[in-house]
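One structure is given below, encoded as structure tokens.
Excluded from the complex is one protein chain; the other protein chains are retained at their positions.
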Amino acid sequence: MSQTSLNSVSFAISGSGGAGVMTAGEILLMAAAKAGYYGLQTRSVGPQIRGGEAASLMRLATFPVHVHADAFHILFAVDWLNFDRFSGEIDLAEGAIVITGKDSGELPEKVAQTASDVIRLPLHDLLKETKGRVNMLAAGIIGRLTGLPEDALADAIARRFASKGNALVEISTATMRTGYAQGEKLLNHEQRLAPPEPRNGERWIINGNEAAGLGALTAGVKFAAAYPITPATEILEWLSPALTGAGGMLIQAEDELASINMIIGASFGGAPALTATSGPGLALMAEGLGLAAAAEIPVTVIDVQRGGPSTGIPTKSEQTDLDIALCGMHGEAPHLVLAATSVADCIRTTAWAVHLSERLQAPAIMLSDQMMGQMKTIMPRPDLPDLKAERETVASCGEEDYARYALTNSGVSPMALPGTPGCMYTADGLEHDERAIPSTRVEDHAAQLKKRWRKLADFDYGNAWADISGEGPLAVITWGSTAGAVEEASREAEEAGIRVRTIVLRLLSPPQKAKLEAALEGVETLLILENSFSGQFARYLRSFFTLPENVRTFHHPGPRPVTAREVLEAIREAAS
Amino acid sequence: MSQTSLNSVSFAISGSGGAGVMTAGEILLMAAAKAGYYGLQTRSVGPQIRGGEAASLMRLATFPVHVHADAFHILFAVDWLNFDRFSGEIDLAEGAIVITGKDSGELPEKVAQTASDVIRLPLHDLLKETKGRVNMLAAGIIGRLTGLPEDALADAIARRFASKGNALVEISTATMRTGYAQGEKLLNHEQRLAPPEPRNGERWIINGNEAAGLGALTAGVKFAAAYPITPATEILEWLSPALTGAGGMLIQAEDELASINMIIGASFGGAPALTATSGPGLALMAEGLGLAAAAEIPVTVIDVQRGGPSTGIPTKSEQTDLDIALCGMHGEAPHLVLAATSVADCIRTTAWAVHLSERLQAPAIMLSDQMMGQMKTIMPRPDLPDLKAERETVASCGEEDYARYALTNSGVSPMALPGTPGCMYTADGLEHDERAIPSTRVEDHAAQLKKRWRKLADFDYGNAWADISGEGPLAVITWGSTAGAVEEASREAEEAGIRVRTIVLRLLSPPQKAKLEAALEGVETLLILENSFSGQFARYLRSFFTLPENVRTFHHPGPRPVTAREVLEAIREAAS
Amino acid sequence: MTEQIRKPADYKSAIKPIWCPGCGDYGVLSAITKAFAKLRLEPENTAVVSGIGCAARIPAYINAYGFHGLHGRALPIATGLKLARPDLTVLAMGGDGDMYSIGGNHFMHACRRNVDITLLVMDNRIYGMTKGQPSPTTEPDFPTHLYPDGTHLQPLNALAIALVAGANFVARTFSGDPNGLAEDIAMAINHPGFSVIEILSPCVTFRPEQRDWKHQVQRNVLTPAASVAEALQVVTTGPELATGVIWKGDRPPYEGPGEKAGIALDRLLEGFAA
Partner (left out) sequence: MTEQIRKPADYKSAIKPIWCPGCGDYGVLSAITKAFAKLRLEPENTAVVSGIGCAARIPAYINAYGFHGLHGRALPIATGLKLARPDLTVLAMGGDGDMYSIGGNHFMHACRRNVDITLLVMDNRIYGMTKGQPSPTTEPDFPTHLYPDGTHLQPLNALAIALVAGANFVARTFSGDPNGLAEDIAMAINHPGFSVIEILSPCVTFRPEQRDWKHQVQRNVLTPAASVAEALQVVTTGPELATGVIWKGDRPPYEGPGEKAGIALDRLLEGFAA
């Protein structure tokens, strides 16, 4: 067992037919947080709405983690039904142990080939006494093997099932204890975590969707309209009561065409407004986004990417809405595209998207993905960002006609909100002159196209456009949830003596040409990493920037995320 | 007067309030065709539905022309009302004459500055005798000045007004003759065309929209569904009775979401199917196009580009839907993007789009634009292309389950049409395995993504992917209607001793990397030309291809097209 | 501020309409300004939202805040605006294609949602702006370039849809009677919830025979029905060129999910505590 494995342990709990593997994972995550560890949990589910096969994919660690490890040390499989549906997402580590039922049948080939130890337990018998469920047994066994305190597990169970009554808490706790005791007998298979750093301050368990909702709320969003879609729905479900609580509201629209146009209407009225969706919904919003760009109405769209094309794989992750986010509108409709880089960053980048959108009177698309959107993560309670919606408005107008689309220095024209006396104008998606009057003139078109472009292009976005670290002639660049793997791999590369410059873009559009090219100075080899089949990010970089001579790309499609091991290998190759 | 002006004469007829300037232009075009000349006509109109200011922009020549000249030799302005709305589109040539009414008022500044002669005629008085309309007077005067035979004009009038009764024909002819006689008195201002080449074979007057409809029809399209939109509507209006006549039909859908999905349904049933739209409609079709890509249903979408973003400038041209056509879908949805290069080419490229779409079971977007879509052009009667819709189908299935999405060598899987016994399957936009069963598996996703990509990428598209001519270290590359200006400028450059390699792309996606890079071999400077504000085409080239060291771009937005003079200047600069 | 008395002309903007001479929409514009004057609306607290089409050009001609949005999407914009800014008087407007064809879903759902918005549909039974294609209300035998033999389709009974979907005020009016129209518009604005006014507004260019509506329309013969069922009876079997108020409902307007649905930030943040 390597040292790393003690600072970080990964395991999967799988089962079919409502075995409750997600709940087991949650309990373990809560217990780990209580005990002072960091960690994360994602889920891999089949197409069934309820029941069906599912796997809880977990990582616990002594340091903050943003991404799964390359492979799992423990696989607890309640059964093997349809296991092949997600076996492609579960690679076992060398020396991994597999725990399963005595009579769960033959191991799937891939598992049989890679597992180093298979432990078959009489699961049924073990549950006889407490009459509990197998998932609590699993929580107990894995809790023991990873070295979580039994009390922390009991505490997690009590909190998790508090609303469901004492009886369930008691049965579940007893079953967990049976498991914990059982784990004791397997201590030669222990994957014990090193003791945690002393915990300072509060910890949160939050996923990217909740974080995005929180970011929107703190930035001052007051109106949301949306149509449910996996994997973005949690944003809406978190935001709806939250917005109402804050004196705003969320409206479930009849479709995505309505949602984007509703938020345009609300924003025209002055309310910072937002919607959240996934690929198919974003496609339906393209026309509305173009209107927001042309009429200069700030709106923010959160796109939680999922497997595509078309309906694709709604429950799984991929980074393939970059193309449509950047280039999905007809005509030339300059807009902002941002991407969160981690679960925690969803708070900040969403708030920044709202802030910039309002500041620049342009639509903003904030890209998240299923991986970070639905990944539950333990993190220190974050400071909420001080990025607010602040729009340049006019207080009143004089005799002169109000020039809604005035060609100001910055390109941003102060907006008159309805209610402002004397400034009445008609916002328009038709080309128009400065006073918002429709125009087909060459000169007006050129002037307004340029204005809409330069207000974004010339704005000073400060340092947050990218997270940059490290030095040296080899640079690794990525975006979105893949950042987690890149950061981890870069750290390991440095440890292995390979110097790596790491660049994670947060602001994708307008492209920060001068800044990125400066960041690439001295770089000989650029390694581009992303979770897509065709390399959309690489094409984006090629089209907007002058890149170093030597460009390498590494990408593969979801649902498998790009892992730190893959990144490390790519770094090694690029460095050699 | 330069030699060129005798081989090509350009003039504009403008007026407001239903002066009939378009009809005057048509008569002149018909007469020119009759007389053996080539020529073209576009219109510049204001926002009014009817009446309002309008200009008929004309070019007549002794050789085939695909683009307006840089400037106009004659401007016949019935009045100057709202002339500034399109003055940006009408540059006067050196030595240009302006003909207008005695009391039409002051000349607009731009006109006054550039006109070398202003002829004020007593238009009212001239019409007294025949009681005809001023547009026929204009036709007569311009006909005389450009040297069109009076009989050809009379013949055109007779044909144009045939359905409107003899009286109108007679009045109009008489008025034209008054004008012709009046022209006689202005012969020192003559802009006489050189005698035409002897005319061999029939000539057509056709615009790009009709040509696209014809291309679709000859390729075997049987079903169309569409929603009206400027400037694509003429395609539908031409196609609807034509399809019905050919045993098919066109359905006006309730919206563009319906049109794209209706043609997907028809095509699933085996009917080659098509829709036509413009930017806003294309935006609404993005989700449907993704479905067609995922479910591998051939459909063709003609996008007649107009000024954008949003509702933009519906009646004017621009090349700015390239981004959305190439990258407007979420996930990765490989599809075909083609662009017609001239009015005549709309026939061939539309047919090719239909052919390829059917052959490769993928959606095809064929890009046209308002400029060529609505440009009436005189051309030799074309041979209809032999590009038919031919789909690989299966005749029946045996015991084995039919694998709709089989991983064949070519990536194209023979399709079972409903009615085929034993092959029942469910087409799906969810990711699926070879048998079309929904799957979330890593392996199936990777395999199907790859299949959909390689069936397009590996196909041999032959030579039609681009029109290439010329040699030398300077290459000029463009696409769409800008090709006309580029070809003309290259010819002039060659005449001026500058060697130019000209590349006009017809197949934009999948990008023909090897072929284009071969075509660029030996090129030191590449000049990229397009009619867009931001340079979408240049970005496309950068992202997909390795370009020569020295890349220059020239682009400006519509409604002003890129002219041959601009291209020539850019060539001179690039060559110097 | 002392209340300012405004004449109808004060509600006209300086922009000259692009409409054809004789277009019915001039009458609608005039009626809107009369209704605004009658209600003494403050231009700055009034917003008119439209889609795309000849009819949809109206906002720019009115002295109020306006939004000329996308074809078919006026109602979502108006909905977002009114919910976010309940203090404003919000109208939506557009043509029969805008509202019943591409915008049909929003029309149906806006009726159901019953936000306090007044919708004016200028029905000319044709697509004017795109030069003469059939709309959902075009008669089945009317010939167009697209369908030289007519559509063979039953026209959509949009007011029946409005009633069934839940509109709270329904009227049919005629642009040739700007005074009557103005009264109806004023009444609709005053009526809480979602109001639908179908305005027979001739397209003299592509439906020149509609000029004759001025003789055919039975003005103001309808009166509010006692029940939705009765109102349905009127719009399904009554004469189609009869005008008047057809329905006045008493459903409370929708203003959002309501306070009870809210959760305070503190409590939400507690939910994250590990």
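The first chain written gets the first letter, and so on, giving A, B and C; residue counts start at 1 in each chain.
By definition in this document, contacts are C-beta pairs under 8 Å (C-beta built on N, C-alpha and C of every residue); 3 or more make two chains touch, one makes a residue touch a chain.
Note that the coordinates shown come from a computational prediction; the quantities given were computed from them, not determined experimentally.
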{"item": "Chains in view that touch the one left out, judged over the entire complex", "value": "A, B, C"}
{"item": "Residue in contact with the excluded chain [from B:Ile49, B:Ala115, B:Ala339 or B:Ile378]", "value": "B:Ile378"}
{"item": "Which residue of C:Met108, C:Ala188, C:Val217 or C:Val245 touches the chain not shown here", "value": "C:Met108"}
{"item": "Options B:Leu121, B:Leu236 or B:Met262, residue touching the unrepresented chain", "value": "B:Met262"}
{"item": "Touch with the omitted chain, as defined above, among B:Ala71, B:Ala246 or B:Ala464", "value": "B:Ala246"}
{"item": "Chain A residues that touch the omitted chain in the full complex", "value": "46-52, 227-230, 233, 236-237, 240-241, 250, 252, 254-256, 280, 310-311"}
{"item": "Missing-partner contacts on chain B, residue numbers", "value": "30, 33-34, 202-206, 210, 214, 217, 222-223, 225, 238, 240-246, 248-251, 253-255, 257-271, 273, 287-288, 291, 295, 378, 381, 401, 416, 418-430, 436-438"}
{"item": "For chain C, the residues touching the chain missing from this view", "value": "101-102, 104-105, 108-109, 112-114, 136, 147-149, 151-154, 156-157, 160-161, 164-166, 228-229, 232-233, 236-237, 251, 254, 257-258, 260-261"}
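In this text, only the chains that are shown with their structure count from here on.
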{"item": "Chain B-chain C separation of Cα centroids, rounded to whole Å", "value": "37"}
{"item": "Rounded Å distance between chain A and chain B, as computed from the means of their C-alpha atoms", "value": "43"}
{"item": "Where chain C touches two or more other chains, by residue", "value": "70, 72"}
{"item": "Shared interface positions of chain A, touching two or more other chains", "value": "257, 287, 291, 295, 428-430, 438"}
